[in-house]
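Dropping the structure in here first, questions after.
With one protein chain withheld, the remaining protein chains of the complex are depicted in position.
The letters A, B and C name the chains in turn, as written, and every chain counts its residues from 1.
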Amino acid sequence: MTKNIAILGASGYTGAELVRIIATHPDMRIAALTGDRKAGMAMAQVFPFLRHMDLPDLTRIEDVDFSGIDLAFCALPHATSQSVIKALPADLKVVDLSADFRLRDPAAYQKWYGKAHDAPELQKQAIYGLTEFYRDDIRSARLVAGTGCNAATGQFALRPLIEAGVIDLDQIILDLKCGVSGAGRSLKENLLHAELSEGAQPYAAGGTHRHLGEFDQEFSRAAGRPVQVQFTPHLIPMNRGILASAWVQGDAAAIHGVLSDRYADEVFIHVLPFGTLPSTHDVRGSNFVHIGVVADRVAGRASVFAVLDNLTKGSSGQAVQNANLMLGLDETAGLMFAPLFP
Amino acid sequence: MTKNIAILGASGYTGAELVRIIATHPDMRIAALTGDRKAGMAMAQVFPFLRHMDLPDLTRIEDVDFSGIDLAFCALPHATSQSVIKALPADLKVVDLSADFRLRDPAAYQKWYGKAHDAPELQKQAIYGLTEFYRDDIRSARLVAGTGCNAATGQFALRPLIEAGVIDLDQIILDLKCGVSGAGRSLKENLLHAELSEGAQPYAAGGTHRHLGEFDQEFSRAAGRPVQVQFTPHLIPMNRGILASAWVQGDAAAIHGVLSDRYADEVFIHVLPFGTLPSTHDVRGSNFVHIGVVADRVAGRASVFAVLDNLTKGSSGQAVQNANLMLGLDETAGLMFAPLFP
Amino acid sequence: MTKNIAILGASGYTGAELVRIIATHPDMRIAALTGDRKAGMAMAQVFPFLRHMDLPDLTRIEDVDFSGIDLAFCALPHATSQSVIKALPADLKVVDLSADFRLRDPAAYQKWYGKAHDAPELQKQAIYGLTEFYRDDIRSARLVAGTGCNAATGQFALRPLIEAGVIDLDQIILDLKCGVSGAGRSLKENLLHAELSEGAQPYAAGGTHRHLGEFDQEFSRAAGRPVQVQFTPHLIPMNRGILASAWVQGDAAAIHGVLSDRYADEVFIHVLPFGTLPSTHDVRGSNFVHIGVVADRVAGRASVFAVLDNLTKGSSGQAVQNANLMLGLDETAGLMFAPLFP
Partner (left out) sequence: MTKNIAILGASGYTGAELVRIIATHPDMRIAALTGDRKAGMAMAQVFPFLRHMDLPDLTRIEDVDFSGIDLAFCALPHATSQSVIKALPADLKVVDLSADFRLRDPAAYQKWYGKAHDAPELQKQAIYGLTEFYRDDIRSARLVAGTGCNAATGQFALRPLIEAGVIDLDQIILDLKCGVSGAGRSLKENLLHAELSEGAQPYAAGGTHRHLGEFDQEFSRAAGRPVQVQFTPHLIPMNRGILASAWVQGDAAAIHGVLSDRYADEVFIHVLPFGTLPSTHDVRGSNFVHIGVVADRVAGRASVFAVLDNLTKGSSGQAVQNANLMLGLDETAGLMFAPLFP
C-alpha cells in the first residue's frame, strides 16, 4: 500500500535527493513539499532536473494537511528542525535529516551546537538513525535522527572494531576527504567552482567539527568507555562522496575479519577482499558503502578505508532506508539502484 | 514475464551503463555478459561500482548459449559488431550500440567509415534506433541500430523543424559541447584528467565527424531533399552530457510551437517554456531530453538548445527503450529514474 | 625606471590577477591597493596565494595619496568605476577594467547598461583597449577602457575578416564557451562547484549579452556599415579560458590568409597552421591568443576558433599591456610568462 510522504525543506540538496530517490520507490508517493522562501513555486523551477515528475508545488509548512501523511522527512537547516518538529502532529512519523536530534545528551548538544535545545523531550525519544546499528529501535520509532554524513562514514569503518576491541581505542585517526555537496547549497566564496575546483584543503581541523559529538557519543557507547577519535575533514573537488581513511593500531587480518563478519548480511555494506582499496567513484549516487582494509608496513598498524555518497547513504538514502523500516516496508525498497559511473 | 538479456561487449562504458539501467528494470534479467579480453573475470573486477549485483562472469561470445536469450545488446566497437551480429542466431533480437548499422546506404557507410560493410544484408534490415521517430518499425524489428549520441541530440533539436519546414534547410549550424565519456574508455593523452579538465577545444571540425553520415541520411529523409548541416563538436570537461546549440533561420515562436507539439506526448522529451535555457546538469544519468528555444535579436533567427546524457538517452538508455518495444514491454519500463543532481 | 602602480578594487579576481602579473613585472611596483569592504586587511588575508609578496594593505580609495602614482588600474564593478574615475586627479593615467567606458555612444551605454552614464565627458576621451587594434591611440591615452573578455575573444577571431571583407557580414555566428571566473567572485547558486562542475549550459542567449554592445560598435566601425553578429555564451566547467567558435561564410583559405597576415607581427597572437585546432588548455594563465581556421564541408563556409584566458589576455593581462604602452615601457614587459599546463 502506497505511503504518503511529506518533505519539509525540499529546496535544499538533501530534499531534492529525497525526491530523486522516491521517484522510483515502489511504495512511496510524495504528497507534500515545503520550502518557505520558495513557497508557491513548482519544484521544477527550483530543481529543473525533477521536471519529469508530477509533484506538488512547494508550500509553507503551515499549509500542509498532515492528516493523510504517513511520514514526514524533515530536511530543514540545523536548529530550525527542532521547533518545526515540535509543532507537528504528535503521532506523525518523522525522519529528521538535520543535526538536531543526533545527540542524546542535552549538554553535548549545547557544547557542539552552542545553544540549548528547544525540544528536549523529543530529543529523548529520538533514535539515532545509523540503520545497520539501530535497526530494531528504528522500526518502532516515531522520530529518527539522521546521522551526519561524516559521522556515518567513520562509524561504518570503525564501529565494529571498537565493539570487538580489536583496535587501540586511544589511537584512532580519521582523515576524511569530502565532496562539496555536504556543505549544502550555501553561498560561500570557497564553494564557488573557481575557488574549489583543482585544489584541496583541510577544514574544521584539530577536533572542532560538530560530527565529533556523534563520534564521541556512539563510539563511547560501543566501547563502554569514553573514546575520543582524532578527526579532520578535507574539502576536495568532487560533488558527492566521502572517503574515510582510518589509521588504527591493531591486527589488520583481525580487523578485516571483524568487519567482514559484522557486515556479512548487510545488503548495502560491502567489505572488499583484504588489501583491495575502495573508491568514491564506485558508490556515487547510490546507497552502498565499500570498505577496504590494508595492513601497514609498521607492524600492528592498519588502515581502514570506507566510501559512501554523502547525499545518499550519508543522508537521504539512509533516511529512506529508515523510513522503510518505520513504515513496515522492505528495508531496501527503492534503494537498490546502481551507482552512476563514470 | 522477465526477459533474459545478453550484453555483448560489457566491459566498456555503454555496456556498463546497460547493466546499471537493467539493475532496476522490472522485466529484464542479465543472463550473459561477454568481454573478450576480460573473459573469465567477474564484472565487479572490471567495474567495482556493480559489486552489489549478482551478475554472471564475463565470457567469450562463443561460449554464450543463446537458446534462452530473448534479446542481445551488442556494445562492441565499431566495425566489430557487424561480423559478430552476422554470426548470431538469425531469430535473436538484437539492439546494436555501435555505428555499424546506422547508415542504410552501403556507399555512405564506405564513405564515413572507410571500408566496405561486412554484412550488407543485415544492414538492409536494420531499423534506425531513434525511438521517437521510428517507434513502430522498432516494435517489429529484429535488429535495431542505436544512433550516435551526437546524432541523437542534434535530431531531437532539429528533426521536427526540418519536417515542418519552418527553418531554412541550407543554414543549419550545430555547435555541440560534449562530455568525455562519449570517447569511450580509450587511452589517449587528450582524455587524461590532466589534459582535459579545466579547458575546452573543438575536434573533428568543419564537417569530418562521422555522425554527419547520420545527420545527412535522416535530415534528408525528413526534408525530402538533400540537407547538409554544419556540425562541429567540442570536448569539454564533463563526463556525461551533450549540449547541442543549433543556430537556425526561422521564426522562433513557430519553432517553439512545432517542437512543443511534436513532443507533447513524449515521456522522455521535455520542451521548456519559450526562452528557458536547458542545462546538461538537469539530465545527467537519465533518459530525459530537455529542449529550449530562444529568438535571436537578429530578426528571423533563433537558437534551439537540446541536452541529454550521451551514455543514457544517447546510447544505453535509448537501447533499453528500443528493447522494451521489441520485447512487447512498456516503453518506459526501467527508464523513469531521475537524473543525478548535484 | 620603476613605475608606481595603484590598483583600485584589488579584492576581486581581476584585481588579484593584476597583482599576480605585476609580481614579476620588471618595471612596475605596487604602491597602493584599495578594496572598500576589505579596507584594513592585508592582501594575504584576502588572497593567500599572494602571501609571498610584500604588498601594501588594502585601503579605501579616499586614503590613497595619488601624487606619486604613475598609473591606476581600476578593477571596480560596472557602474562604480565611472564615478570613481571622475574623482581621480585629472592627469592620472587610468586603465579601467570595467565596462564603463567601452561604449563611445551614450545611447548605446544607456541601452546595454540600463542607465545614463555618470561621466559622459570622460567617456569621450576613453580609448577602447583592444591593444592590437588601438595601439597608437592607447600610447597617448589618459584613460583606456579594457574590453569585455568575450568581446576581445570574438574580435581577435573576426575583426580582420570584417575589415578585409572576406566574410558575409550578415551571417556571423559566435558560439562562445566560457570559463566561470568571467563571472567574478559573485555568490550565485549556479556558480557553486556542486552546480557548475560536470555540466554545461547556455546563458544570455539570443542576443542579450552586454558584450554585444562592443561587438556592434567595433565591428560596425571596422566594416564601415552596421554589423550585428549572433552571439551566445555557454558556461562550462573550467575556471579560466574562453573558446570562441565563429561560424562564417567565406573562403577558408582566404580567411586563414587574412588572419595570418594581420597577426604576423603580433607577439601575443598566434595563428595556427590551416586546419589546426586551438585549445584553451594551451593559453591558460597567459597573455597569448591562439587562432585556428578550418574549412567546412559546405562550400564557402568556414569556422574560426580563438582561445584566450579571460582573466589574462581578456582582462588584466590586456590591461598591463596597455599600461606598458601608456607608460612608455616595452609593450611585452612582464607579459611573456608561459601558460600553465597541465
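Quick notes on this one:
One rule holds for everything that comes next: a residue touches a chain if its C-beta (ideal position, glycine included) is under 8 Å from a C-beta of that chain, and two chains touch if they have at least 3 such contacts.
Remember, predicted model here, so these are calculated numbers, not experimental data.
Per the touch definition above, the residue from A:4, A:24, A:220 or A:245 contacting the chain not shown is A:245. Among the residues B:237, B:278, B:317 or B:334, only B:237 touches the chain that is left out of the figure. Among B:63, B:91 or B:189, only B:189 touches the chain that is left out of the view.
Although one chain is hidden here, its contacts on chain C can still be listed: residues 13, 16, 19-20, 23-24, 47-53, 181, 197-198, 239-240, 267-268, 270, 278-279, 281-286, 288, 290, 336-342. Although one chain is not displayed, its contacts with chain A can still be listed: residues 171, 173, 175, 177, 194-195, 197-203, 205-208, 212, 228, 230, 232, 234, 236-241, 243, 245, 247, 252, 275, 277-281, 284, 292, 294-298, 301-303, 305, 307, 342. Where chain B meets the omitted chain, the residues involved are 13, 180-181, 185, 187-189, 191-194, 196-198, 237, 239.
By definition in this document, only the chains that are shown with their structure count from here on.
Chain-level centrality, scored on Cα centres against the all-protein Cα centre, points to B. Annotation: 36 Å between the Cα-based centres of chain A and chain B. In this assembly, the C-alpha centroid of chain A lies 45 Å from the C-alpha centroid of chain C.
Residue positions 13, 181, 197-198, 239 of chain A each touch two or more of the other chains.
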